[in-house]
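The other protein chains are all here in position, but one chain of the complex has been omitted.
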Amino acid sequence: MTKTNLPGPAPDQQRAMLRTMKLIRAMESRLSQDSLQGLLPGTVHLYIGQEAVAAGVCAHLKDDDKITSTHRGHGHFLAKGGSPAAMMAEIHGKDTGVCRGMGGSMHVADVSKGILGANGIVAGGMAIATGAALAAQLDGKGGVAVAFFGDGAANEGVFMENLNIAAVWNLPLIFMCENNGYGEFTPAHTVTAGRLIDRARAFGMPCHEVDGNDADAVWATAAIAVERARAGEGPSYIEAATYRIHGHFEAEAVMLKKPYRPAEEIEEWRGRDPIAAYVARLTEAGVVTPEDAAGLDEEFAEVVEKAVADAQAAPLPSNDLAASLMFTNRTVEVMA
Amino acid sequence: MTKTNLPGPAPDQQRAMLRTMKLIRAMESRLSQDSLQGLLPGTVHLYIGQEAVAAGVCAHLKDDDKITSTHRGHGHFLAKGGSPAAMMAEIHGKDTGVCRGMGGSMHVADVSKGILGANGIVAGGMAIATGAALAAQLDGKGGVAVAFFGDGAANEGVFMENLNIAAVWNLPLIFMCENNGYGEFTPAHTVTAGRLIDRARAFGMPCHEVDGNDADAVWATAAIAVERARAGEGPSYIEAATYRIHGHFEAEAVMLKKPYRPAEEIEEWRGRDPIAAYVARLTEAGVVTPEDAAGLDEEFAEVVEKAVADAQAAPLPSNDLAASLMFTNRTVEVMA
Amino acid sequence: MKKRYAAAINEALHEEMERDERVILFGEDVEASMFGDTAGLLDRFGRRRVRNTPISEQTLAGMAVGAAAAGYRPVLHLMFGNFVYTAMDAIGNQMARIRLMTGGQMTLPLTVIAVYGGGRSSAAQHSDAPHPVLMNLGGINVAMPANPADGKGLLKAAIRDDNPCFFLEAGGRGAEMGEVPDGEHIVPFGAASVLREGKDATLVAIGTMVKHARVAADNLAAAGIEVDLIDPRTMVPLDYATILASVEKTGRLVVVDEARDSCSAASQICAVVAGQAFSALKAGPARVTVPDVSLPYAPVAEKSLIPNPQRIEARVRALIG
Partner (left out) sequence: MKKRYAAAINEALHEEMERDERVILFGEDVEASMFGDTAGLLDRFGRRRVRNTPISEQTLAGMAVGAAAAGYRPVLHLMFGNFVYTAMDAIGNQMARIRLMTGGQMTLPLTVIAVYGGGRSSAAQHSDAPHPVLMNLGGINVAMPANPADGKGLLKAAIRDDNPCFFLEAGGRGAEMGEVPDGEHIVPFGAASVLREGKDATLVAIGTMVKHARVAADNLAAAGIEVDLIDPRTMVPLDYATILASVEKTGRLVVVDEARDSCSAASQICAVVAGQAFSALKAGPARVTVPDVSLPYAPVAEKSLIPNPQRIEARVRALIG
């Protein structure tokens, strides 16, 4: 584990990360409710419990830097500067959504913010990040790309292909593995040989392990990897140990016949909630007051409330929209 | 490198390996000639210089054991007991070919001998070997599967997927990497980060390096891996350093504008010819006489001569054959 | 007895694994079984024969080939139809080719299950209908059961077949009920079922589309238009004979397919019928398909792109003129 005696974030940066985490949590808590009540069209995979990773990594990124994300992508989207309102509208399937209702929860993207998309294909975003890192290398302006992915994705062969190409070409890329112990309903250790970090090590790049529930630790580790990438020194791998408190997706309690993880395990991780722990730490250090923290909750409650209200009021995308979006220069026609 | 002070092959086994290598060389030397003279329908990728690997590994295998091979598959086919005549007829595209002329050089297979095929897709045979290893595990009779592949194939993501599954399920599988320093016309080191063996190590399986031009060393290393697999102790990885003396394929001198490897390099490896070295070693040890070695050359010259003559005289496959072979129980019809 | 679609499929798996111990099952989360189709199999048959796998589709499909070549009857659950693309090298370059390339030496009694189709706001990476791609590969049988009885009967046939078979489950239909014959029930590949008879037009509907076509046919009947409604049940082999015989009678053809239009199964059937039954045709054969777009997430927009009873009915009426 990377120790927190690495140079850590300044108080301002800590406050910014707390904001990010609270925003993600507020948005997703509402999504959880609305999903369980059947108010959302598709399913949602929630990031609750993993917020410190997105917050700690994206704190280092500029709009020009690129990220690719996963089916569990709300946290990355928001941490990288995506609009909460546009995301909420997207998940409601509205024309005002950040993807005009075409993508939904699994595909939130904001190219103007360098968010090249959540992705419904496990490990599907990785090569896109590698391509973006190649572009950044060619640009020569110190840009960096980050591929977020899970422990399950690390068993897709493309993981190794991307590690290899990034290493051979010395690309400014960070492989950000969020090891939350499960892929869907399968415990990672039952389908994973060896340690994931050793896979990356085989390609000769710097590899870090970090407590994914500690925003400061993630921040400090990401700082090293981002700096290295910006300096043209090549890729890094970071593995953050964390946990999906809500499980794979919101529908799972209804869909599955029996639980697949011990109740105590869930409780244990609830006890290590990255936000509660961070509030405690920052309050103790005098970086925020309890009132500040409560103020954030209120602020984001309003943000969420308004985002949902706006999303509900927003128009549906037109039925012709999809056909007009497939290509830049023509509408797909049907030859009956 | 695995030292030759491992328990080595007995004289009988050494003589058998020499036979195998000489047979492969005799067959391929003729294929080289015939290919350059335009007498063969397709192209051929020759194993000349790598014979010690197939010979040393397949010496341990029974007909029930399975192998999968590559586009460079003649050596594996012959070493595993495939018929030279049936292979020659196959490469001539005849109905008497081991695949009835349907597959050709890149697809020689003899299922009755456990040869699940050469394969035109780089790394394409690996998962087939893993599936066969799963079958062997279920059979519980100590069967083993070997996946032969090259350094280039080790950059295909499926390599990692197969390492993982074999390790997680403890399959009786051997990953037999023939590192000949090139994939087509690209030097391996320019497209490969780290050492290949470290990739396999990350999955926690025993990994061996061996001089691929030393049949005894390959034999000794394979012995360990095969025994382990038969005992139900799981997969191993072996990496043999060797060289394709003839290059990627026979047409390359004509097709390429300029050479892609130094003439001295080729010469150096010619000097390390696995067969010449082995003859020298076995003669010195009194395992064979120079006359024995010359006798093999004569014997195989005849085998090759007859195989070619028979192949030339053999009938072509009928034009309807392909349509009748696609499915076990029907002929494909054309709906005009 | 009436059974749910997923339950009928599950029953087929239970029966075939019981009957033949060389039938094995593997795939991602076959234990938890999100769709219910593989539920209970691990408890019944144990971790030797029923295996949760890593997320490695390409290798899983290749392993099915290898295990089949080595004498087993693997069933691979690939989860979603779009993951056919993820595993496509093993499917298109190995599974579909290797029997021919080995001169018929290799026999591959394997089955791949995948759930296809849209309509549930799953967006473009979880909604494709990949059967046209599989049909074009050659060398692979493709079943698309539209109801519980065919689900059970075709899956049993697929598992017993000595060739690679894809078994494409209709997405979102797992809970639908239907009569399933008691006892041994097998539906042969290549035999269409005629769900309704009529003289005015031939309506062919594929997989998920059969349900909508039934509604359309009922509505048309109420207006005095009687159609032959044909469910081909398997796309490879495809029972052209039944379709052609019907068109010879009716002179009109509409094919409903959830695939994108270009190079769809609908196009294939229309092309063959136009070629072989031209003189019987009173109008050009028509297709009701998804346009060449990715399916969007927004439910109304998505539904507007998937064939529905209204579009089907309108198309038949337009043909009759």
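Letters A, B and C name the chains as they come in the text, with residue numbers starting at 1 for each one.
Throughout what follows, a residue touches a chain if its C-beta (ideal position, glycine included) is under 8 Å from a C-beta of that chain, and two chains touch if they have at least 3 such contacts.
Worth saying up front: this structure is predicted, and the values here are computed from it rather than measured.
Asker: Relative to the complete complex, which of the depicted chains are touched by the chain excluded from display?
Answerer: A, B, C
Asker: Of the listed residues A:42, A:56 or A:97, which contacts the missing chain in the full complex?
Answerer: The missing chain is touched by A:97.
Asker: With the missing chain put back, one of B:94, B:113, B:208 or B:246 would touch it. Which one?
Answerer: B:94
Asker: Pick out which of A:18, A:31, A:57 or A:136 touches the chain that's been left out of the picture.
Answerer: A:136
Asker: Touch as defined at the start, partner being the missing chain; which of C:9, C:78, C:106 or C:123 qualifies?
Answerer: Considering the complete complex, C:123 is the one touching the chain left out.
Asker: Which residue among C:53, C:246 or C:268 touches the omitted chain?
Answerer: C:268
Asker: So that we can see where the missing chain sits, which residues of chain A does it touch?
Answerer: These residues touch the chain not displayed: 66, 68, 97-103, 107, 109-112, 116-117, 119-121, 124, 126-136, 138-139, 145, 157-158, 161-162, 164-165, 168-169, 322, 324-330, 332, 335-336.
Asker: In the full complex, which residues of chain B touch the absent chain?
Answerer: Spelled out for chain B, the touching residues are 41-43, 90, 93-95, 99, 101-104, 106-107, 119-124, 152-153, 155-157, 183-186, 190-192, 255-257, 260, 316-319, 321-323, 326, 332-336.
Asker: Which chain C residues touch the hidden chain?
Answerer: Residues of chain C in contact with the hidden chain: 57-58, 82, 85-86, 88-89, 91-93, 96-97, 100-101, 123-125, 128, 132-133, 135-139, 236, 238, 259-268, 270-272, 274-278, 281, 283-287, 291-294, 296-297.
Here is the rule we go by: only the chains that are shown with their structure count from here on.
Asker: Chain touch graph shape: choose line, ring, star, complete or other and state it.
Answerer: Here the contact pattern is complete, since every chain touches every other one.
Asker: For chain A versus chain B, what separation do you get between their C-alpha means, in angstrom?
Answerer: Those two chain centres are 45 Å apart.
Asker: Can you compute the centre-to-centre distance for chain B and chain C, using the mean CA position of each chain? Integer Å is fine.
Answerer: Averaging C-alpha atoms per chain gives centres 39 Å apart.
Asker: Between chain A and chain C, what distance separates the C-alpha centroids? Give it in angstrom.
Answerer: Computed from C-alpha means, the inter-chain centre distance equals 36 Å.
Asker: Taking each residue of chain C in turn, which ones touch at least two of the other chains?
Answerer: 53-54, 56, 58-59
Asker: Can you pull out the residues of chain A that are in contact with at least two other chains?
Answerer: As it turns out, chain A has residues touching two or more other chains at 155-157, 190-192.
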